[in-house]
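The complex appears here without one of its protein chains, the remainder shown in place.
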Amino acid sequence: MTEFFSNVKPIQFEGKNTDNPLAFRYYDADKMILGKPMKDHLRFAAAYWHSLTWPGVDIFGQGTFERPWMQPGNAMELAHLKADVAFEFFSKLNVPYYCFHDVDVSPEGANVREYVNNLAQMVDILGNKQEQTGVKLLWGTANAFSNPRYMAGAASNPDPKVFAYAATQIFNAMKATKTLGGQNYVLWGGREGYETLLNTDLRQERQQLGRLMQMVVENKHKIGFKGTILIEPKPQEPTKHQYDYDVSAVYGFLKQFGLEDEIKVNIEANHATLAGHSFQHEVATAVSLGILGSIDANRGDPQLGWDTDQFPNSVEENSLVLYEILKAGGLTTGGFNFDARLRRPSIAPEDLFYGHIGGMDTMALALEKAAAMIENDQLAKNIAQRYAGWNEPLGKGILNGDYSLESLASYAVDNNIQPVKESGRQEYLENIVNRYIF
Amino acid sequence: MTEFFSNVKPIQFEGKNTDNPLAFRYYDADKMILGKPMKDHLRFAAAYWHSLTWPGVDIFGQGTFERPWMQPGNAMELAHLKADVAFEFFSKLNVPYYCFHDVDVSPEGANVREYVNNLAQMVDILGNKQEQTGVKLLWGTANAFSNPRYMAGAASNPDPKVFAYAATQIFNAMKATKTLGGQNYVLWGGREGYETLLNTDLRQERQQLGRLMQMVVENKHKIGFKGTILIEPKPQEPTKHQYDYDVSAVYGFLKQFGLEDEIKVNIEANHATLAGHSFQHEVATAVSLGILGSIDANRGDPQLGWDTDQFPNSVEENSLVLYEILKAGGLTTGGFNFDARLRRPSIAPEDLFYGHIGGMDTMALALEKAAAMIENDQLAKNIAQRYAGWNEPLGKGILNGDYSLESLASYAVDNNIQPVKESGRQEYLENIVNRYIF
Amino acid sequence: MTEFFSNVKPIQFEGKNTDNPLAFRYYDADKMILGKPMKDHLRFAAAYWHSLTWPGVDIFGQGTFERPWMQPGNAMELAHLKADVAFEFFSKLNVPYYCFHDVDVSPEGANVREYVNNLAQMVDILGNKQEQTGVKLLWGTANAFSNPRYMAGAASNPDPKVFAYAATQIFNAMKATKTLGGQNYVLWGGREGYETLLNTDLRQERQQLGRLMQMVVENKHKIGFKGTILIEPKPQEPTKHQYDYDVSAVYGFLKQFGLEDEIKVNIEANHATLAGHSFQHEVATAVSLGILGSIDANRGDPQLGWDTDQFPNSVEENSLVLYEILKAGGLTTGGFNFDARLRRPSIAPEDLFYGHIGGMDTMALALEKAAAMIENDQLAKNIAQRYAGWNEPLGKGILNGDYSLESLASYAVDNNIQPVKESGRQEYLENIVNRYIF
Partner (left out) sequence: MTEFFSNVKPIQFEGKNTDNPLAFRYYDADKMILGKPMKDHLRFAAAYWHSLTWPGVDIFGQGTFERPWMQPGNAMELAHLKADVAFEFFSKLNVPYYCFHDVDVSPEGANVREYVNNLAQMVDILGNKQEQTGVKLLWGTANAFSNPRYMAGAASNPDPKVFAYAATQIFNAMKATKTLGGQNYVLWGGREGYETLLNTDLRQERQQLGRLMQMVVENKHKIGFKGTILIEPKPQEPTKHQYDYDVSAVYGFLKQFGLEDEIKVNIEANHATLAGHSFQHEVATAVSLGILGSIDANRGDPQLGWDTDQFPNSVEENSLVLYEILKAGGLTTGGFNFDARLRRPSIAPEDLFYGHIGGMDTMALALEKAAAMIENDQLAKNIAQRYAGWNEPLGKGILNGDYSLESLASYAVDNNIQPVKESGRQEYLENIVNRYIF
């Protein structure tokens, strides 16, 4: 087995002042931050699909990457070759985890049986690779959106046979994930939505999707999978509307089907912004609802209306995201998966390293900034002071249910209350944040 | 009492071919549509605020309307004058309902006591006006967002005194609504959201808001109000983020606080589009979740990112909305309220009539198109056929819980299933819709 | 040669009340509208790429269409087969024109020489097809964006060899267009823009692009091509930013390079809306600048931030577009090209007809509505009256340059002018428009 990235040595931490573009400036895996090594806070993962499977196509152009394993040939042999390169890449990058879809690692085959057999074979190979390299599986998932059979949805398809096909993939992908020691299993319903309301029964499709989620949870317990089940919200693309639109939509869904204690969310930065929210908003909302699970670290382009899946490079944005996560106690089974891909003209093999190094350094530095913010938490103190009235008798009484609307109105009129306005101090607080970042 | 709209006679239905711009071409109140008079399907309401209270300001310019009741003077006398003009307008327009915020009809006063007294006086006057004219109240609401005291929210304010002030307004506005025979009571949380996450406790504010909603429902039952409580979703503006973002977000909120059988949604077209959804989507989603209550009929501008509140003028868009509503059995206590305002340069008093006539004709014609679509419901037939597999053993079994993920996967592999793709026929269905509209 | 669309007979006009989904309800080619047959107003064209070449992929999914000519095989034989089906389709659709990119009709080959030879062969075949069927060429163009060599632009590429390659395609595509009697030649700079400013020299790339445009114009005159050169604006996608962003950007570009009398614009509805404009706006702007050339008729999805290229189905929107075009005297060499594609799940061959029939009927009906608006042009009369002051001494004097800023200020102060506000009457005018549409 020859190296694909023959010009790249394992990426090391060299510190802020290094000139080496193939070194980490901030990601120092064992550096202690708030009592825990950086790597255990961040639990980085690389994504098999963007890094190994995506050929550099876009909707107006053919693939630019032309990797050896994308050439014509025997599907299983090419999958082996791809796995070799994948683990060479993960190892050299020093990323502790990876993530995959079933069909990233294993050929779909001509039919469902071949699919099952192929995947089983590839799981053996991946298991060996994991053992050899020490790279672990953050999460697995099933791709139930690319094959033409899913053009009208997977669980929400009008044809129950398609539901059954998707269930087969999910069952086997969960099994593979368990076998490989995966710490989470993710559901992204790429086609669980509609192209047009004119041919769609919303209530019916919601029932179908709800039943699938329940089956996944039941299966988790049955097979003894100890990881977390995660749903990844996205508002649209490829569909016109996706049911798991944003964190709030997923929460309502989970409540409807009684799954709010069983399933958490995997939040992607670019999906958050496509849904009209900031990345921080989606994370903070999930925390406030108790359903934060894991993160797909990337970024969108604020001027573009589709999923650009760029590598994160904003320390400013991610410091606030990490602040929310640290404040919530950190991730448990989750991690930061780089659901990010090279720009289509970034065709050099080294570009894969530049993208990930930039992303890892960005998140590592953001972690340091967030940790500093937490240590002397001026934002939290300001919030505590701002809401202090809710710990006093009136505030407590209201939240405890001591007041009816009528008795509270009487209180107000009897005391002729005149609330005093207080500055919200947004600019002051923004300056404080920049004080930690710069 | 002199007429304000002295050039306008009561608006009559004159039919499609009339040249009279001050006549209805399609809104024929008593015309029977699917066994019910048009007026009972549509239950149109005019909005006190946009038509009477808004002075024609925008964020870059002063008021252009300069109505007599907007001049300096005694607040209660001006409120009387405004009520005179309001009911002259409603009567001449032949609109069966109106809607108001407390402070549209009644001066806020210097303090909470004056507020309560002013509103009580104005309720008497409005009651008399209703009796004289036959105009009824579709819904009332309290404005807990314009006064500077609400700059950081009403129920979600960091100061419980502000919560108490809002509660006082809501208590009195509910009382006024009940007294005036209102058929619904609406909550639009214009400032129930945040400007910046840096000074916001999402979990705390959600609890506060949830408690308010519960108090409103408890008060409804206590005072014997028979109408429907409605929440109006909006994603943002004036705040950066509003908690009642869209129908899905409201649904999750209602489920969390156990209110999904007590509160429904009032869907506004322009709020739907600001949230990244089509108007039809929000209506269809509410129907599918069983929480459709009422409609704020207007439109946004697809190129502008704020609430333009224009009068509806698209028969194409509204035919599909009315199709969803008719399919769901129609509105019950709800109606179509024109939450719409004149463009700022439309300063002539007659413009108020042009705006509403255009809106009413648009919705009336859309109703006729939708009724035709329902009568021989080709869309519904297509949907029934498309999902037919879910009424067969496999589909039924899946939804009934007869299959686990594993047994379904076994079924798929044992039968080596090969789902057959079927065209989604979107273009064909779009042509069918246009067949009804044109 | 066997038929591909064996279930479809030539599409005929059957009138509004037909139940036949494979008939025109409004497009009656020879019906006289304002003294000219409908077909000569509309000059419809079908697009080779979307209808014949695009396999039904999207960024998350494989092709769903699986047409015979998309299977593995000899490239030139498949191109022949595709041409057979294309002209069967155009003929049965009764569309008078078609449009193509060089590589839609002809295989790229392994190198530039093969490209030239292949195209020359296919031009012969297409010429024969045109003669047999009477279908004509509205415009040709070169695809200088799909091949990986164009990943960083064609004319604006950092490598002049890529410029030369693109020039070769354009030269040959112009030649093919002339040979086939094409009435226009289109330039869409799909990759003429940037992915990131960090690696881009804007001034340099603008010079390169300007030089290409000049070369195209010079070549047109040299080869005696009598058609019109058209630039198609688009703001972004596939690039982050495209230089021909919108009509205004193209106009500035043409002025800079002295080409404003040589090149016109081909306006696409979906590109207009992606650029933040209404379709009507872009058409009206081009008319006001004297550069309207042709139309790519389609629509976007108002909730989606990418080019969905759906078939036009809004009579409301297109009536206003056609009103602008009729008011400007109509298209000359231009036409309405359906740059529209089926939704990915619309896999049945008949769906291609449903899409185009819907589009053609929509535009035909819009033409009828627009013609009615023009015949007794109330909008134009209102505008003439609104701006009447500019035909009086003060207005004329200002535009003639009789006033300096100072003398005009003196005039204003000396006469203590007090302009009188007049209603803009937007709602009244919107009602008038609906009066013509419904």
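Going in written order, the chains are labelled A, B and C, and every chain counts its residues from 1.
Just so we're on the same page, contacts are C-beta pairs under 8 Å (C-beta built on N, C-alpha and C of every residue); 3 or more make two chains touch, one makes a residue touch a chain.
Just so you know, these numbers come straight off a predicted model, no measurement behind them.
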item	value
Candidates A:Gln12, A:Gln214 or A:Asn313 - the one touching the absent chain	A:Asn313
Sole contact to the chain not displayed, among C:Tyr245, C:Phe311, C:Tyr354 or C:Phe438	C:Tyr245
Interface residues of subunit B (partner: the chain not displayed)	56-64, 66, 145-148, 150-152, 190-191, 195-196, 236-238, 240-241, 274, 301, 303-307, 343-345, 347
Interface residues of subunit C (partner: the chain not displayed)	111-113, 116, 148-149, 151-152, 157-165, 167-168, 170-172, 174, 195-204, 206-208, 211, 214-216, 218-219, 222, 235-236, 241, 245-246, 248-249, 251-253, 255-256, 275-278, 280-281, 284-285, 287-288, 320, 324, 379, 382-383, 386-387, 389-390, 392, 394-395, 398-399, 401, 403-406, 408-409, 411-413, 416-422, 424-426, 429-430, 433
Residues of subunit A in contact with the chain not shown	16, 21, 25-26, 64, 273, 276-278, 302-303, 311, 313-316, 342-343, 345-348, 350-351, 354-355, 357-358, 361-362, 365, 421-428, 430-432, 434-435, 437-438
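To be clear about the criterion, only the chains that are shown with their structure count from here on.
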item	value
Subunit A and subunit B: spacing of chain centres that average the CA atoms, whole Å	36
Length of the line joining the C-alpha centres of subunit B and subunit C, rounded to whole Å	39
Multi-chain contact sites of subunit B, meaning residues that touch two or more partners	276-278, 421, 424-426, 430
